[in-house]
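Just one protein chain is left out here, and the rest sit where they should.
What follows is chain A.
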Amino acid sequence: MKNTMNKMIAALMVLCVLTAALTGCKSKPKDADLKAAIETAIQANTMASGVTVSVEKGVATLSGQVTDETSKQTLDKTTASVMGVKSVVNNITVAAPPAGPVVVAADDALTTAVKDATKDFPTVVATVSDGVVTLKGEIQKANLQKLMMTLQALKPKKVDNSQLVIK
């Protein structure tokens, strides 16, 4: 971390010297202008609503929360592409959308769906209670992944196969 910081500071110093040599340090955009430019640039991204921007000496800091890693990286790139931004400190955190609790299928619907899903595995006995699918009986190891893929897509609370014999 320290090493990275040192490298960043070194890079900034080189940049400033270069800028000073070419145009003079005074002509760089003001932080407030940069902040406004970044905010405009990232507005197109719907994820930007939970993100705040601050700029100090040309270094933009992004904070807030988005729902996926892709948005975090996109916002980073967009910010970095704004003219005058020296570097971006990306403090955005990624968290699941505030969609509330996990939706578990109702037992009736789940029982029907589990019955359909296990139809091809007659040696497997599946029961459903309070959203939990419990598997008993036996299954070939080669078929286990396929069965689990199908069952976990049915929105169960959990799939308990601890009593299932895997051959």
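The working rule: a contact is a pair of C-beta atoms (placed from the backbone, for glycine too) under 8 Å apart; a residue touches a chain by one contact, two chains touch by 3 or more; residues count from 1.
What we mean here is this: contacts and distances are computed from a predicted model.
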- prompt: The chain dropped from view, which UniProt name applies: "Protein nirF", "Biopolymer transport protein ExbD", "Cytochrome c domain-containing protein" or "SH3 domain-containing protein"?
  reply: "SH3 domain-containing protein"
Task: Give the residue, chosen from A:E56, A:D116 or A:E138, that touches the chain omitted from the document.
output: A:D116
Field: Positions on chain A contacted by the hidden chain, ascending
entry: 67-70, 96-97, 99, 101-102, 112-113, 115-117, 119-120, 141, 144-146, 148-150, 152-162, 166
